[in-house]
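A single protein chain has been omitted; all remaining protein chains appear in their positions.
Let's look at subunit A:
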């Protein structure tokens, strides 16, 4: 169910043939070269922005997209009740109003949330957006044939657990009320102070019931944003967007929408994307990527080149790559063994394996190192930069392994520099110094994912990572450490099988808070408290380094997504 965001997966191999052929038609010569070279860096309207991606944006239907903060390409077409603040760095991790006049008005215990729509909102056909369309859009996301979204709505809305969507159940969801055309009210099962974050997801996009075409809606969804879908070929492999003339900056303070046209080409190999961006020829000069990082070797080349390095954008997405223990498997039931491994880890060689200090930052906390997550620095088992083998040996002796021990580390064979063999061998080498012999068990990626998320097959010692659905401690700590979220048969993310009453109670208490800053502080404190149990060894937080074409202007990278925001980019 709750997967680390799609955005977190950096490298994906796919075939490129079709996309290249389809793209040829859209790659006309640009007429603004003369204007663009004058050293004028202010953004202007016009031109065509090309997006070169590895993964296609499949199922381009607001009900089916799983996004963090409304996504990047989807957010150009789908407006939501709230959205992420389109600013650089930490300011970009805030939630701001989009279709609604504010980020939501809670009742006293945060179980009822009320939103009012702005005036003058229109679809691409000029018809008005109403609160009933918001309700209908959410109801659609419950239909089994439109699956794909995050599970929060089903978990949170009153009486939604078994709802089958508006096609089967004409009555609709009673948890969502629309007292008038501009007001929508949500009734929740339990207090959820972070509801405004959830309202950024595309399921909160208005869908006009009369225009709903079910599973075919993805081919031409009705736009509420600055662009409308002109072409959607091969399920998101090639998407062309053009201006929606009914969208207005008067009701949208967030999206800038400078280019006249956006051409999204996917299914490209990551090395091809970076090669094309660095060459910046023809239409590629006005190109960006939203899903492909610079790899270590590419970074080595780019940093040696002044012109290229000036075109690299750096971003931080809330994610932690870590070692997880299953305390029901020996010898990891012994906290001293877990602590010994925590002390022995050499984060500098792990970071080098992940691509070096430019692509990864050392992690000693489970929460990402950002304020919005409630980051509270701690280092409970200080390993220094290169590991503390002496302390680890001492702990192993106390644990009853004076001669060291042999363990098996499970990892994926996917080439992702996160849970891949490179990271595993770096851990293996570091633990060797502490007298721990590590055998590696590399699994095919799907097999690996199935094994670690099933309580029956979960290995004792493995590499994994977690990315946030929104930049807060809630979606980071609750799925992993809330004992009531242990899933016996199905996808389980509480890999440490922690079921601690005080932790569960604190999670409930923080969820009641509607002051998000106060909540962040408590998440940070809870993170430190859980850290004492040494159920994970945080290794690093990835950093995104992405090239843009040479004509690209106004690059804005928020800490929410870690990648440049397409809605802010200009090509002139």
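The definition used in the following text is that a residue touches a chain if its C-beta (ideal position, glycine included) is under 8 Å from a C-beta of that chain, and two chains touch if they have at least 3 such contacts; residues count from 1.
Rule of thumb we're sticking to: contacts and distances are computed from a predicted model.
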item	value
Candidate names "Acyl carrier protein AcpXL", "Putative thiamineS", "Carbon-phosphorus lyase complex subunit PhnI" or "ABC transporter permease"; UniProt protein name, chain not shown	"ABC transporter permease"
Hidden partner chain, touching residue among A:45, A:245, A:301 or A:330	A:301
Of A:358, A:455 or A:497, the one touching the omitted chain in the full complex	A:358
Of A:58, A:379, A:429 or A:508, the one touching the omitted chain in the full complex	A:429
Sole residue of A:234, A:441, A:454 or A:499 that reaches the chain not shown, by the stated touch rule	A:441
Hidden partner chain, touching residue among A:101, A:251 or A:413	A:413
Contact footprint on subunit A, counting only the chain that is left out	271, 294-301, 303-304, 346, 348-349, 351-353, 355-359, 386, 413, 421-422, 424-426, 428-430, 432, 440-442, 444
